[in-house]
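The complex appears here without one of its protein chains, the remainder shown in place.
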Amino acid sequence: MRGPLLRTLVAAMALACAGSLLQHANAEDASSPTDHIADSRRDIAGLPEGQTPWWPSRYGADDQIGTLNEITPEVVAYAARLVHQGTVVDLGRTLDENTPKFPGRYWHQTVDVSAYFENLRRPDAVGKGWGKNQINWITEIQAGTFQVGTQLDSIGHIQIGDRFYNGWKARDVVESWGLNHFGMETVPPIVTRGVLLDIAAYKGVARLDKGYVITPEDVTETLKRQGITVHPGDAVLFHTGWGALWNVDNEQFLSGEPGPGMATVNWLYAKHIAVTGTDSWSIGPVPGEDPERPFLVPQTLYVKMGLFGLENLATEALAKQRVYEFLLVLTHGKTRGSTAAVVAPAAIF
Amino acid sequence: MRGPLLRTLVAAMALACAGSLLQHANAEDASSPTDHIADSRRDIAGLPEGQTPWWPSRYGADDQIGTLNEITPEVVAYAARLVHQGTVVDLGRTLDENTPKFPGRYWHQTVDVSAYFENLRRPDAVGKGWGKNQINWITEIQAGTFQVGTQLDSIGHIQIGDRFYNGWKARDVVESWGLNHFGMETVPPIVTRGVLLDIAAYKGVARLDKGYVITPEDVTETLKRQGITVHPGDAVLFHTGWGALWNVDNEQFLSGEPGPGMATVNWLYAKHIAVTGTDSWSIGPVPGEDPERPFLVPQTLYVKMGLFGLENLATEALAKQRVYEFLLVLTHGKTRGSTAAVVAPAAIF
Amino acid sequence: MRGPLLRTLVAAMALACAGSLLQHANAEDASSPTDHIADSRRDIAGLPEGQTPWWPSRYGADDQIGTLNEITPEVVAYAARLVHQGTVVDLGRTLDENTPKFPGRYWHQTVDVSAYFENLRRPDAVGKGWGKNQINWITEIQAGTFQVGTQLDSIGHIQIGDRFYNGWKARDVVESWGLNHFGMETVPPIVTRGVLLDIAAYKGVARLDKGYVITPEDVTETLKRQGITVHPGDAVLFHTGWGALWNVDNEQFLSGEPGPGMATVNWLYAKHIAVTGTDSWSIGPVPGEDPERPFLVPQTLYVKMGLFGLENLATEALAKQRVYEFLLVLTHGKTRGSTAAVVAPAAIF
Partner (left out) sequence: MRGPLLRTLVAAMALACAGSLLQHANAEDASSPTDHIADSRRDIAGLPEGQTPWWPSRYGADDQIGTLNEITPEVVAYAARLVHQGTVVDLGRTLDENTPKFPGRYWHQTVDVSAYFENLRRPDAVGKGWGKNQINWITEIQAGTFQVGTQLDSIGHIQIGDRFYNGWKARDVVESWGLNHFGMETVPPIVTRGVLLDIAAYKGVARLDKGYVITPEDVTETLKRQGITVHPGDAVLFHTGWGALWNVDNEQFLSGEPGPGMATVNWLYAKHIAVTGTDSWSIGPVPGEDPERPFLVPQTLYVKMGLFGLENLATEALAKQRVYEFLLVLTHGKTRGSTAAVVAPAAIF
């Protein structure tokens, strides 16, 4: 079932899928969590007006990793062969308390040097530390909302109403400690071919304007200009130039952004792209194409397509060196139930 | 100045190095931070008895990344060529509040679903969310000490007395928000050849005993058994079987561990290994070889050698599949001034 | 409208009240928050089966402080006259990370001694600190859910469905940073007559059993035995003996509790009591009187009555000294939008 969203078919499949879930539920105790869960996906009531079910997903009714399914062993092996020089470029930005962020988001760190005092009280303290080797150590306390800095979102970060990717409802998924589906621990390491689209260079500007809508034509013309094509399983990253404002003019940086429009998002999905990403704070133009539908781009990517997104990428070094294809690697801390991870992907070529 | 630790030479070089630092300091304002810093490295007073300066390091007096210098572009390119099948194995464990940890360490996450309520108050709320697309989102708050779970330590995590790698003192390096040297933002993405040493298999056991000291002979015999050798810049990971206790018997897991002894650590350094790691909670046997010198192994690795270490690796899948060399990739969130990052490296082959 | 809940009358008043709110809303801009809020209180749909509106409250439709309205200046002045000896008894328990608490709740503190290092780098550092007075300081980082330890709940802590005291809905009240109504910053200092009811002594036991339901007869007989009566505006505290398990057997402590039953709660409300409290972790027996209605006691106290409750009080010193009436003072940190505060009330006599 590859291709654009075929809504009527999806609805029919949802019913078929619900049937097997129901059978499964019948085999369980009537009050089991499975039963509740089955109900949510079967019951399609409460969708926004005109919205048909977007599940089961292209990757099956129980899938949690969406387009990362496109990264097959063949894709990985192909991508590894893109390494020639052995150059590694870091695509992550450093996170600290001054990083631009939105109201309600925060991140703070405090050093913990208490060992310098506690170790002196040990019976076998020597000089300034513990033991004849005088060991001491330092740690830190971090507290914050995450969803700040260079990050990989889980596809569970956004919903349509109270529905997630594959039709789960918030009542099925939300736990006090995080999400029981779609948490970052479910996201595998990402190792694939990376493609940088320097849309700013194609448009002949240092930085695309706020709200600029990147079109499929921009994408195909940029690919042509760069002499490459995209493959299923690729990570397609957009260089818009917007990242130059990071920590330079944070107010302007946060005031809006250029980004891929809905047509481009559909193009990415049709091309079986695994991951997308930008050098701005979200994916998609802000202000958006449809003022009545805020953040429609990431909502569509995550909830309907299961297409993963990276934000606040440091793409400038690649753009400057005109490196447009590379091995992209991204490993992240697997905190259970989280909707995002602070990351720093690497491009290797 | 590549080569094993030559302590008397190092002491002589420390004096030479201090000379140039002094000249540099003289050129600055008398009260500049540089001046303070130069003083610390020049002034070798206060070292533990019998301890000569271990700085400047093999990689220079100003170096912050230690043995990661061994990972040259050639090493990266060679490692990438180890990918044949395109299989990716995740070496990270999931972190949650039940993860085994030591007193004083903690990690806690709480979901934030406030958007489900706030969005309903927006003037353009529709149905259950914001806008006609009824968007909602979920984030989380994390708070904790880190230094928990599968992690990469910064070489700034441990000291000898109040001295770091390259001789910096705590008074030079500690800020309320973390470390101004050796923070995780200074650690580049790690992309190199990974080698797994299945010492447990070599010894014919499922799990090495607590306190078992892995010797250079264990290492060389295991390499012979596995039909491989080590190269400069490699990541050498030890499979001890200890990780099987993780989340199965956390009390026993934390009660001690097997690990590479001091002779093996010196062997690793002599071989110009870039990174080491284990499937236990620290590196080196606990109880240690010298009861008067606690945690001498990681202290030596980080402070004297600048050799990076990984803890709590999930090595069992590689050991089971008998995969002993692979492309190791490790990218981490770059939080400024942190002494560690929660990570999940990947082995690719 | 003093007296027990008169439900049909309340419903009628709710309509009357809603009328004036509506008029108010009409005078505002159509998309103002006030308009949304007015709607919630007017629209009584969605209440549990058989439940009629409990608003407007005895203290008016806009009231946020419930029974604290009973503490008039006369009550305060009367209470102050109960101080004869000038003895102060602390009714709070110390909070630390070992304090008994429920899943999802946590509290953790880490010391911050970074000033000991940073001050040494100041241009005017002298010896071990900053300036000729060598000043240093220490702070700490706290992180936690609160709702732990000796605490005063806000009446906004609990809801019936999604309805608060005075009929507000969660969609009106919840902000990402806390509650915009009923936060602890709205709760005034509490200064009133305190009454201790030693129900354990009345029953001739050291500790009431888990699930024991304290009845109005228990209360009135205990008052008679203690030779006192209650007055409007009093704080009525129950000594059940359950607090002796605190930090002694936390598992048993958390496994249930004795407490005032629904008839006693109604008695307290009819008597115009301002505050109640216990030496156990919640208010009301656990298991409760009605297994189909969990935590009905605090829900009724907070949501329907606006009657404030204190938990985990250290009542043993008062009980031992047979001090049954006193000046109760309780001041708390006013963190905006919080549903509780860690407190330590004092009894003065």
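Going by the order they are written in, the chains are A, B and C; count residues from 1 in each one.
The rule we apply is simple: a residue touches a chain if its C-beta (ideal position, glycine included) is under 8 Å from a C-beta of that chain, and two chains touch if they have at least 3 such contacts.
What you see is a predicted model; the values in this text were computed from it and never measured.
Chemist: Return the single residue from A:T52, A:Q85 or A:S176 that touches the missing chain.
Modeler: That would be A:S176, which touches the missing chain.
Chemist: Hey, which of C:I44, C:A61 or C:A80 is the one touching the hidden chain?
Modeler: Spelled out, the listed residue whose C-beta touches the missing chain is C:A80.
Chemist: Which positions on chain A touch the chain that was left off?
Modeler: Against the missing chain, chain A presents residues 31, 33, 36, 97, 104, 106, 108, 110, 112, 114-115, 117-118, 120-121, 123, 143, 145, 170-176.
Chemist: In the complete complex, which positions of chain B touch the hidden chain?
Modeler: Listed in rising order, the touching residues are 103-104, 110-114, 116-117, 141, 143, 176-177.
Chemist: What is the set of chain C residues that contact the non-displayed chain in the whole complex?
Modeler: Where chain C meets the chain not shown: residues 46, 48-49, 72-78, 80-81, 83-88, 90, 92-97, 104-105, 107, 109-114, 116, 124, 126-147, 149-150, 156-162, 170, 174-179, 185, 188-189, 191, 290, 292-296, 299, 327, 329-346, 348.
Following the convention adopted for this analysis, only the chains that are shown with their structure count from here on.
Chemist: So which chain ends up closest to the centre of the protein, judged by Cα positions averaged per chain?
Modeler: It is chain A that sits nearest the middle.
Chemist: I'd like to verify one number: the distance from the centre of chain A to the centre of chain B, where each centre is the average of its C-alpha atoms, in whole angstrom.
Modeler: So the centroids are 26 Å from each other.
Chemist: In chain C, which residues are in touch with two or more of the other chains?
Modeler: Chain C, residues with two or more chain partners: 104, 110, 112, 114, 117, 143, 176.
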